[in-house]
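For reference, the structure is listed below as structure tokens.
Apart from one protein chain that is not included, each protein chain of the complex appears where it belongs.
Chain IDs A and B follow the sequence of writing; residue 1 opens each chain.
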């Protein structure tokens, strides 16, 4: 497989598909990014560093990326579990659950934020039971994580699901016949096949979470240094007509996400090449 | 099917896993959904329906559907092309290329709107030129479409790449070796193989396109009855303390998501039937070769 992979002279269409992708990518993504980056360079290096190095900005970046990472990990575990259950087990109400998975996409993020706040506020449906336990969710960083889990969940489920569906049962059957236990099969056969998709899904959930604004502001509390997310900093700079400052923070966020995404993609690419023949 | 017991877990494991998954879905998805409908119907059906037939809500619904109808096909073409290039070929800078595709996810939607403003706004790069030629991009439908295309940019490609990588290219190569043309291979082999992934991608793109708030909010101009999409209209209503109206419009988006899923289920079902029908027909054909055309 890996040998063929390198020849790939058999399949045509590289020029066309690559061409379309690059043109569209340039128009929709690269050009606007360039505008953004150029705008932030107008600020000058020292002002850029001062803006980005401000205590509040640093705190908000830490919060945004930290909460996103926690939420992405939670989603990786439960998203995988959900995809597994949906693909493998029959149970009543399965279609409904399957349909529900997309909900976080369809609901405008602000509505999600409002709905979650309604639930988790100290007088909310769920919050009223948590409050006596001393557990505060809404208006704390925990609330932010909850909102981010909500918006990130479909990414993991919807990327893992098709791969699981395509997984050939014959492999598992063969392994079973050869005497492998269920745990072994999972570790050796199923998990490696699903891993690239799982990483992709988790990465997407993470990436999406770092930039999320609408659903978070309602539940966050927005107290500087405690529960103020980076996108809010950008908005508040825009509200003061501080375009340059806003673009500076945006560029840093982008840079951080880019590096993280790039690293993950590189790992995945490397893993799939190593794993290339193992299908 | 006879081998089902070989490739599944013990019943108790299954039950525990299902229970955990259900609990998670209930807590994170079902309860918020119920909350939305609960609030929407808090003052009865009449008010719920009244909130939806109101002209401004109606025009917001139409604009949202139009936006999705333009943005989704564009991103499908792109997504399939990008996935084909990435999953089927090795080239330098592939990781970079993949990462760039992901990037729109991590951009705060507001920043996405801002970027287009920097390009096309009255003081942007192309703003003066556009104004001279009386082309309205920002604060009009094209701007809303652009912003939507941006936020939904990676979905289809991201859905297809892992799937196509997992599938490998043996079947396509076989088709080529057997003399099929590139397009034939694509339509007859690739598309049927990736159709579920593609469909998921379309559903995600569509759902997100209809639900997008932040980016659209920057480029829309909020002109009531004209450039307000459903999410923007929801915000307006919420800020008017019209909670019933706000949640009623939000519930429409939730319903649209459920409808797309219904459509997906229907397609699945019809394809399954067609396949069975085809099988029967080939059987018949084999049994009575002379009777068919």
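Please note the rule applied: a residue touches a chain if its C-beta (ideal position, glycine included) is under 8 Å from a C-beta of that chain, and two chains touch if they have at least 3 such contacts.
Definition applied: contacts and distances are computed from a predicted model.
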Listed names "Sulfate ABC transporter substrate-binding protein", "Succinate dehydrogenase flavoprotein subunit", "Cation:proton antiporter" or "Sarcosine oxidase subunit delta", matching UniProt entry of the absent chain: "Sulfate ABC transporter substrate-binding protein"
Hidden-chain contact residue, picked from the options B:127, B:168 or B:182: B:127
Per the touch definition above, residue among B:50, B:141, B:199 or B:258 touching the missing chain: B:141
Residue, one of A:40, A:64, A:117 or A:161, that touches the chain absent here: A:117
Residues from chain B at the interface with the omitted partner, ascending: 70, 74, 77-78, 117, 121-124, 127, 131, 134-142, 145-146, 217-218, 221-226, 236, 238-241
Footprint left on chain A by the chain that the document does not show: 20, 23-24, 27, 51, 54-56, 117-118, 121-124, 138-139, 217-218, 221-225, 232, 235-242, 245
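Everything below uses one rule, namely that only the chains that are shown with their structure count from here on.
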Centre-to-centre distance between chain B and chain A (centres being mean Cα positions), rounded to whole Å: 16
Touching residues on chain A, where the partner in the complex is chain B: 1, 4-6, 8, 10-14, 16-18, 20-21, 24-25, 28-33, 35-36, 39, 78, 81-82, 84-86, 88-89, 91, 95, 97-112, 114-116, 118-119, 125-126, 146, 149-150, 153-154, 158-159, 161-163, 165-166, 169, 172-173, 176-177, 182, 185, 193, 196-197, 200, 203-204, 207-208, 210-214, 230-231, 234-235, 238, 246-247, 250, 253-254, 257-258, 261-262, 265-266, 269, 272, 279
Chain B residues within the chain A interface of the complex: 3, 6-10, 14, 17-18, 20-22, 24-25, 27-33, 35-36, 39, 74, 77-78, 80-82, 84-85, 88-91, 94-112, 114-116, 118-119, 124-125, 146, 149-150, 153-154, 157-159, 161-163, 165-169, 172-173, 176-177, 182, 185-186, 196-197, 200, 203-204, 207-208, 210-214, 230-231, 234-235, 238, 246-247, 250, 253-254, 256-258, 260-262, 265
